[in-house]
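What you see is the complex with one protein chain gone and the rest in place.
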Amino acid sequence: MEIGVGLLGTRFMGKAHSHAYRSMTTFMGLKVKPRLVAIYGRDPEYTRYVKEAYGYEKYYLDWRELLKDPEVEVVDNSLPNFLHKKPCIEALEMGKSVICEKPLARSLDEALEMLKAAVKAGVTHGVIFNKRWFPAVQLAKKLIEEGALGKILHFRFAYHQDWGADPELSLTWRFKRETAGYGVLGDQGSHVIDMIRFLIGDIDEVIALSSIDVAERKLEDKMEKVDVEDSVAVLMKLRNRAFGVMEASRYSLGRKNYFVFEIYGEEGSLYFNMERLNELWFYKRESEGFTRIFVTEKTHPFYEKFWPAGHTIGWVESFILQLYHFLLAVKKGEEFRPNFYDGAVVNAVMDAVYESIKERKWVKVKKTVV
Amino acid sequence: MEIGVGLLGTRFMGKAHSHAYRSMTTFMGLKVKPRLVAIYGRDPEYTRYVKEAYGYEKYYLDWRELLKDPEVEVVDNSLPNFLHKKPCIEALEMGKSVICEKPLARSLDEALEMLKAAVKAGVTHGVIFNKRWFPAVQLAKKLIEEGALGKILHFRFAYHQDWGADPELSLTWRFKRETAGYGVLGDQGSHVIDMIRFLIGDIDEVIALSSIDVAERKLEDKMEKVDVEDSVAVLMKLRNRAFGVMEASRYSLGRKNYFVFEIYGEEGSLYFNMERLNELWFYKRESEGFTRIFVTEKTHPFYEKFWPAGHTIGWVESFILQLYHFLLAVKKGEEFRPNFYDGAVVNAVMDAVYESIKERKWVKVKKTVV
Amino acid sequence: MEIGVGLLGTRFMGKAHSHAYRSMTTFMGLKVKPRLVAIYGRDPEYTRYVKEAYGYEKYYLDWRELLKDPEVEVVDNSLPNFLHKKPCIEALEMGKSVICEKPLARSLDEALEMLKAAVKAGVTHGVIFNKRWFPAVQLAKKLIEEGALGKILHFRFAYHQDWGADPELSLTWRFKRETAGYGVLGDQGSHVIDMIRFLIGDIDEVIALSSIDVAERKLEDKMEKVDVEDSVAVLMKLRNRAFGVMEASRYSLGRKNYFVFEIYGEEGSLYFNMERLNELWFYKRESEGFTRIFVTEKTHPFYEKFWPAGHTIGWVESFILQLYHFLLAVKKGEEFRPNFYDGAVVNAVMDAVYESIKERKWVKVKKTVV
Partner (left out) sequence: MEIGVGLLGTRFMGKAHSHAYRSMTTFMGLKVKPRLVAIYGRDPEYTRYVKEAYGYEKYYLDWRELLKDPEVEVVDNSLPNFLHKKPCIEALEMGKSVICEKPLARSLDEALEMLKAAVKAGVTHGVIFNKRWFPAVQLAKKLIEEGALGKILHFRFAYHQDWGADPELSLTWRFKRETAGYGVLGDQGSHVIDMIRFLIGDIDEVIALSSIDVAERKLEDKMEKVDVEDSVAVLMKLRNRAFGVMEASRYSLGRKNYFVFEIYGEEGSLYFNMERLNELWFYKRESEGFTRIFVTEKTHPFYEKFWPAGHTIGWVESFILQLYHFLLAVKKGEEFRPNFYDGAVVNAVMDAVYESIKERKWVKVKKTVV
């Protein structure tokens, strides 16, 4: 059975998602078969090009046209944050299934509007937190669920990159609260927050510090103020009483995609570094040392879909896995997780982080209810 | 311009090549566009399935039918070693471009027959040595060519896996000289030999030891002798006087895909480990230590075709790069390297290794002339 | 010139200090020559043994006797925390130079009493923060002072061990506030706090969380409550506006002596892990990747005192360096750093951490004034 996909966005995420749809059956088989119906972009020439290169049947220069296309059953929103709400809500109102890039929204309020629309539409909805789908992360999840770590005591999660250290970088939408909602907290931190929830549990309260490390950036020919953070550090307590720290920065020189976690439980520990994403380090009480699990065996989560042992995958395969499971849920008419609810919870945490910085105090994460 | 591709083989390599053709334009753009015309396999049901899953237009259960299909312009031979010669030569005789999996042949003699046919056909031909195309290996090549290492003095190359350590594994074609030509020397060692030539230079003479580590394996319901080596170690001297060691084994427990090299030159050194294939370690005289180059920046070879800095690729992307450059050469009617000549040179080295083991003496690698 | 040393303590730290005194001239030469006058311990038999094994001339079973020994010029206090104040103050009052193990005291108040006595005595005083003296840490300090990192923006420091995870461990002095002053915060965290000050600057305000992970431990034949934390996490801001996180735990399974830091500055970054203490990882803007500096060359801080390049040192050599510099200061009648002032500042930070946990709010670190 084919499912018609319409993709909003042609750049970094547009490319990653397109690759996933196009090579999905190669790896995942024929239970669901995405049909690459249409892609939307703003730039006519480039959009025409990617339509061809990424293998879509049509392209649109107006996202509403794409939404209206009756062959589009699923709308994949890979646009910048300020273009999440409207297209998602309109697509939902048309009864289409929607999957949206993270962070779901620029604020909890915006997220709740979207969640409301999703619930009302009664369709399958999802948020891209592709990092959940690394086989090493899935194995971490499995180990934790099986109790291999016992009760989690404390942790460190961090996500460092360094592209923000370039002072010549112009002021794109990512540097303004109006368009992005958050700085590095939304870009990178949202992944971290979702991963903490996924692996350990819900965050109860937070307190944080942040900084803008490059105060102004060029917009066309003049300098303009950056008004969202480049770096943030958060101390947090979960509902299950585990506690820990989280850092995120786009000004951590030398770190290109340093998404790492250390999780310490009563019976064992885990370490992961996305720059070496085929590895999970595991220590079990009484073992002789940390074991470097090279997560590429057919016994490892999803790995038999890919290659024989030792043949590594990269970052992009996580999208194949997430989008496959999303389409499978769409086909079956089932709920998918992480969905708009999970996306909204991440917004709730991020808003609490912001409030804790402003108020200089502990802030409880709001319950996400619609 | 589209190029019609016919693929022989549906399993491990068939899947890797199919993925490469299918996602080629996503990464490499539209200069060449493979058309997935047909796939050949022996098993009707499975071949029908992969035709669909990998995205081919047709499938054949007889490879000669595929060769004859007029829409097939390029034949990609991903069959077992004993099925390299015939399909390749027949395709060449039909004037089709051919790319063949490594090792090219089961002996230098067989390779020379194939090379003769390729030269006579006057078409573009190639051999899959996909590891040349890892961005980290390309960077190593660039550094060496720019003289960053000075004259190469000595080296260690190794390729260890451990699937052969499983005594329950039945006796497939890989365990017989008749069908495979070589043991681990052909399977893994051929990659190493090609890489030594690619990065450092031609091998002049060799001496070696080898062992069969699991003497018998099950074939249907009885045990049969394995007659090719599981492990081999070679001491070698290159024409440029650099010397070094090479090891290959499929019985190195815990090593899943441990293709590593250390290259020491008069001015610098390099270290690479395919289990972490996005990294190249480089030391330059006077520097403070080895630098871990995370080969994922747009300044790195081919990397801007993929993703922003830090977003790793896996093993399979090397096929996209190699097959893209092959198709580009086909389109332009140009020579491609590595081709049947390079494949034959690897056979010449492997035959010399075998002779050195048998004769217990140094053996010169034969010149490859047709 | 010989300096007569009297050591209080025979166990872990007593052994480390004794080794340092005994092998000091082997490495550091003859500018100062410690004379191992006397050692104090409680257990007669064991103390007699270590007197011989560690090479002391005499032993005492009463620390006051050791203090009074006219040949003891320097008192080295390696006793448990609850035995820091009295022996130090009495020794100071006798005009002897004193060096004391960390943490200096069980509270800021206690530390200030000690600092007052030290200032009044007018002698050289010091606190053991031996980790400052790892060549890799000294190199980090040098790089930061030379501006190689530019302004420091943010950081992570952590110190994880796992001996506290053993539930069979009986309730020693380290598990009671009365005797230890702090839990892991004093044991391990004091090292971290001192290192942050040493490398980056003074801490301005803190907020923290902590937990007791093993609630009760055996004391003789009954279970008794542990009343100090096993784990702590702190968010902090420095006076120079850098901010970051610090974690310390003795219940981080698999971490044996995982003292790590990541420091991110405007122009470069550093990474250090004490489990591999001869290495410092350094990234400078525009460099190709992190360089693993193997800090064992004669160009590296203090390394020519030890061995030729590549011959690693261990944890204990840091005591040789610290105690040598302390004795040198004693000999010259100069101030030594870190001294009781620095020790007291660490107590001030630790007390602020405790208050922030209790009050659930940001707490300013008190100025250390006597």
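Just so it is clear, A, B and C label the chains in written order, and each chain counts residues from 1 on its own.
Simple rule for what comes next: a residue touches a chain if its C-beta (ideal position, glycine included) is under 8 Å from a C-beta of that chain, and two chains touch if they have at least 3 such contacts.
For clarity, every value in this text was computed on a predicted model and none was experimentally measured.
**Q** Determine which one of B:Leu153, B:Leu169 or B:Leu219 touches the chain that has been left out.
**A** B:Leu153
**Q** Check each of B:Thr26, B:Ser97, B:Asn130 or B:Ser249 against the chain that is not shown and name the one that touches it.
**A** B:Ser249
**Q** Which residue from C:Lys151, C:Lys225 or C:His311 sits in contact with the chain not drawn here?
**A** Of the candidates C:Lys151, C:Lys225 or C:His311, C:His311 is in touch with the missing chain.
**Q** Given that one chain is not shown, which residue among C:Lys15, C:Arg106 or C:Arg217 touches it?
**A** C:Lys15
**Q** Determine and list the subunit A residues touching the chain excluded from the picture.
**A** Touch with the absent chain occurs at residues 282, 287-294.
**Q** For subunit C, which residues lie in contact with the unshown chain of the complex?
**A** Counting only subunit C, the missing chain is touched by 12, 15-16, 18-19, 22-23, 25-27, 29-30, 49, 52-55, 161, 163, 255-258, 274-278, 294, 296-297, 307-317.
**Q** Name every residue on subunit B in touch with the hidden partner chain.
**A** Residues of subunit B in touch with the missing chain: 153-154, 156, 158, 160, 165, 207-209, 211, 213, 231, 233-235, 237, 241, 243-245, 247, 249, 251-255, 262, 264-269, 283-285, 287, 289-290, 360-362.
We adopt the following convention: only the chains that are shown with their structure count from here on.
**Q** List the groups of chains still linked by touching once subunit A is ignored.
**A** Take away subunit A: still one piece.
**Q** Among the chains, which has its CA centre at the largest distance from subunit A's?
**A** Most distant chain from subunit A: C.
**Q** Subunit B and subunit A are one sequence twice: same or different residues at the contact, by the over-half rule?
**A** Counting shared over all numbers used gives more than one half: same.
**Q** Could you put a whole-Å number on the gap between the CA centroids of subunit A and subunit C?
**A** 42
**Q** Averaged over CA atoms, how far is the centre of subunit A from the centre of subunit B? Could you give it in whole Å?
**A** Those two chain centres are 36 Å apart.
**Q** Could you tell me which residues belong to subunit B and also touch two or more other chains?
**A** If we look for residues of subunit B contacting two or more partner chains, we find 294.
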